[in-house]
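Shown here: the complex without one of its protein chains, the others still in place.
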Amino acid sequence: MEQNKNNVNSIYKNVLRGIFITYVFIYISFLLLSLFNVKLSRSEPIYPIFDKYGDALRFTPISLRFPFGTDYFGFDLFSQVYAGLKTNFIFSLITAVTFIFFGILFGVRIGYYYRSRAGDFKRFINSQNINQTHCKQVTYYPDIWLKKLKVDTFIKIVVNIFDSFPLLLLVLMMTIFLDGWIRSTNIKLALLMGFYGLFSAPRLAKMIIGKIKGLRAEDFILSAISLGLSNRKIIWKHILWYECRYLILYQFAYMLGQASILEVTLTFFNFGAQFPWISWGFILNNVYKAPLHFYIVFPIFFITMTINMYMKTAEVLKDIAEIRSK
Amino acid sequence: MEQDIILSVKNLNQWFVTRNPSANRNKIRNTPINYTQRLRDISFNVKRGEVFGIVGESGCGKSTLAKCLSNLYGMYTGEVIFEGKGTNNLSGQELKDIRKKIQVIFQNPRSALSSHMPVEKLIKEAVELVVVDKTKVSEKVDLILKDINLEDERRRECPHKLSGGERRRAGLGRVLAINPSLIIADEPVASLDVSYKGKIIKLLMNYKKRANATIIFISHDINLVNKICDRVMVMFLGKIVEIFHPTHFKTQRHHPYTQELFYAASFFGGENENDIEFVPSSFVDAESLTYNGVGCCYQKRCHKRNEFDNNINTCEKCVPHLQKTENGQEVACFYINTAERTI
Partner (left out) sequence: MNKNILIEIQNLKIVFEIEGGKQVCVVEDVDLCLKEGEILGIVGESGSGKTQSALAILGIELQEPGIVNGILKITVGNERCEFYTELVDKYVRKLPNGRYKKNNRKWRREIKNEYSLYKIRGKKIFLMFQDPRSYLNPFWTIRKHFECLAPDSPLIEINDCLLKFNLDPSEVLDAYPCSLSGGQCQRVMITLGYILKPEVIIADEITTGLDLINQVAVVRSLNELKEKQKLSIILISHDIGFVGQLADKILIMYDGQGAEFGPAKNILDIAYDIKHPYTSELLKIFKDKHNLGYIDHPPRKNEIITGCRFHRRCALRETACEYEAPRDFGLMINEDHQLRCKKFQSSKEQ
């Protein structure tokens, strides 16, 4: 009995794994084709198709011409999905890249370079009656670090403020704010996604700070400095590459998933991408306006599978990160 | 004579910062900062080509001294003069040059070595800092691995899979690849077996002969330091208590703390039998190890104070300085010349 149960469990898991991997391949191939603007179907995405009597071809069954069927308005679903892939990927990439960039920047700056105030050491020494006739120089933290201390404290304050922002409210505020300033709504969406990434960067920064603090408790960084390695090498090679790479990868994948959800919801509410850029939110919007039909299952399946794929890769990378850590 | 001195330390005082965050929680910026002093008035000279030993309990400031000398700590007053140049307030380029000459071997190789890189890569990284010719890097790496005896399959393994002695040898190899002229070895053989101790010490000594380097050997085991070193310095709670030559060890009178250390070392049998003066049973370490700078640092545990100083209390009020006696010995005690009672 136990052996049978083991087998059933393993078959189930293997089947899911197979579906997941096939979808990954399909997704990557379609993504590359769409990024290079290859045309896969004869019909345009948001161009209704009329029959010879002048009526729109609503709810046609699946055929070679319409692999997913058509909409209430006569739009071809497959080409909508295919074109929406490109916008989804590009906008979520914007958030993820800003997220990673600012996260690493803040994390390294605060974790590695930030020295807490050592107080006024000079004044303390003058108050003690130390015989300074034999001392030629009095040392404390070198002047360079203290000059940069102001910048580092500023960054720390900024990070704390960004961390405490509620992101949904931020998104709504940005949409209203940008309405008056910028006309072209694609740039509006790009800025919005950029700010979303920026304001969620403290999450990654704190993880990197945590790792660096753990390394500081050991002699690791001290021994690397005493060898004579430059700061840049220590940060890039030892800390970021060896310790933090899986962390960064899994946060990247997670952010891609979050951003794609955000993009779809924003276009659903007409705040996001506009014509001529096509997005998955249009499909959902059209379904919302019109009566339900069965063929909506295919696009929704693909939307959920992409987001699931991002999250699953994030989970897998997280497990690997835990195993590979000390 | 002055050319022979490679490192001289004068009046080194070091503080470390402790904050008291429980008090004054309302003030964010100005949490009160306390400075506690860890090293007090340290001054000594190290000659070129010498093996200089530093002995002391845990908590007496040996590791912080090692870090101060190699410019890894910033908050100290005093002079550290290396080869005639002061090491305070150096610019970036000069710091890089000095880092190639002074190297520190850390106490805990498990944490000091990156656990993701195999031994080969670790040593390659160190060699690339020094060697100008990029084609000769692999040759030098092989040479160093031969010295360490990690030539075979173990060179491709990460440090956490090696045993303790092999890890220490990898750390040593990394340091020796840079050809420093001063090595500060912070407890290199602390918790090692008999079979690995001698190897590491022999490696250090071979390097010293080859490159005419100086070694500062920090340890808590006074028997070992007696065997290897040319001069020994004893520290307690951040102060120097004695400096002596091991060759003249038996004919001299020592500070009561060194007597205590030798008694403890002979407690486990073996060497140094019957060479120690009497140490009575007031040898305990129950009291806290704090010292304000008032009086002698060893007053709470000293057996000579109980014998000679009960009514006069000089040990409580006055600070003893290092006095020079014969054969290059320096002792900081008021009662060094008074004979002890025999029982």
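Labels A and B are assigned to the chains in the order they are written; within every chain, residues are numbered from 1.
Note that a residue touches a chain if its C-beta (ideal position, glycine included) is under 8 Å from a C-beta of that chain, and two chains touch if they have at least 3 such contacts.
This is a predicted model, so every value here is computed, not measured.
Visitor: Which one, B:81, B:95, B:158 or B:264, makes contact with the chain that was left out?
Guide: Once the missing chain is taken into account, the touching residue is B:264.
Visitor: Could you tell me which of B:34, B:163 or B:323 touches the chain that is not displayed?
Guide: Residue touching the absent chain, from the options given: B:163.
Visitor: May I ask which residue of B:128, B:221, B:309 or B:330 touches the chain that does not appear here?
Guide: Looking across B:128, B:221, B:309 or B:330, the contact with the absent chain belongs to B:221.
Visitor: Tell me, which residues in chain B touch the chain that this view leaves out?
Guide: Looking at chain B, the ones touching the missing chain are residues 57-59, 163-165, 190-199, 201-202, 220-222, 227, 260-261, 264-265, 267-271, 284-289.
Simple rule for what comes next: only the chains that are shown with their structure count from here on.
Visitor: I'd like to verify one number: the distance from the centre of chain A to the centre of chain B, where each centre is the average of its C-alpha atoms, in whole angstrom.
Guide: Between these chains, centre-to-centre, one finds 49 Å.
Visitor: Would you pull the chain B residues touching chain A in the complex into a rising list?
Guide: That would be residues 10-11, 13, 15, 17, 33, 35, 67, 70, 72, 74-79, 86, 88-89, 96, 99-100, 103-104, 106-108, 111-117, 125-126, 129, 160, 174-175, 178 of chain B.
Visitor: For chain A, which residues count as touching chain B in their complex?
Guide: Listed in rising order, the residues are 117-119, 121, 124-125, 130-132, 134-142, 218-220, 222-223, 225-229, 238, 242-243, 326.
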